[in-house]
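Let me begin by handing over the structure; questions about it come next.
Removed from the display is one protein chain of the complex; every other protein chain stays in position.
For chain A:
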Amino acid sequence: MGGSVIDRDKDKNVKPLDFRTAADIRSGLHLRDIVVDYTMGGRTVHAVRGVDLDVAPGEVVGLVGESGCGKSTLAKVICGLVEPVAGTAVYDDTPITPLKFRSRPMELRRIQMVFQNPYASLNPRRTVRSQIEEARAISPVPVPSVEELLASVELDASDADKLPHQFSGGQRQRIAIARAMATTPTLLIGDEPIASLDASLQAKTAILMKKAAARSDASLLFISHDLSIVRLIATRIVVMNKGQVVETGPTEEIWNHPREEYTKNLLDAIPVPDGLGHLPAYHGEN
């Protein structure tokens, strides 16, 4: 699976991180020593504790970990929605600045995000067309029409003039992906985009997102707690636990030969369709 993104590159044997040295004008995403604290009722919660993360142009990275490990916070840092207390975040040589009153700098608008809750990520009072058109308007390069974008996420052209409440959760998530793609992002972030979809749609949506990113040559940072889905699309997997990166490596290596105990537990938590299931607490006893 992991080979499909590498296929697009001239050198098939090059490791994902080395994309930066490829003949590409973009330098990708670089996070160094990112620390994020939240203060809740006088108590400080360390959400992210010194994370380094690189996403090369065109790379598909899976960021996995259980709930509360800091993956979404990291995504928010990349989008400028959360200001880190320490560390540097740079995208394509532009420092990522936190979003305040002003509008987001042009260069950083190339980073777009698809959110977890498809019921909240579309404006309920505006048609699908107007929402996608608005996204198209910020693209610096020519974009396919709204109808073509909808077709790329397997929706009808006639769906363009409907309101979000006329769609199911899975359809809404695909509209959200189409809207993100309308901006022709160079980095697409999926923040648990499949978590609220039913099992049959999860893999389908994840693959759709990967295809969409690949079509516009964008990098994809796919955040999920579900390693089995991430494995289907990512070339490299980053495992986070308690605000820190515990393991990172090519997908197949993580999947077949995890080094860290935490990663092994995550893999063991994936239910298998034999009806018995695996639970981390019973590792080795099944």
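As a working rule, a contact is a pair of C-beta atoms (placed from the backbone, for glycine too) under 8 Å apart; a residue touches a chain by one contact, two chains touch by 3 or more; residues count from 1.
Heads up, the rule we're going with is that contacts and distances are computed from a predicted model.
As stated in its UniProt record, the chain not included in the shown complex is "Peptide ABC transporter permease", which appears among "NADH-quinone oxidoreductase subunit L", "Homeodomain-like domain-containing protein", "Peptide ABC transporter permease" or "Carbamoyl phosphate synthase large chain".
Note that of A:Asp93, A:Asp198 or A:Glu261, the residue touching the chain absent from this view is A:Asp198.
In the full complex, chain A contacts the hidden chain through residues 79, 81, 99-104, 106, 109, 111-113, 115-126, 134-135, 138, 154-156, 164-171, 176, 179, 183, 198, 201.
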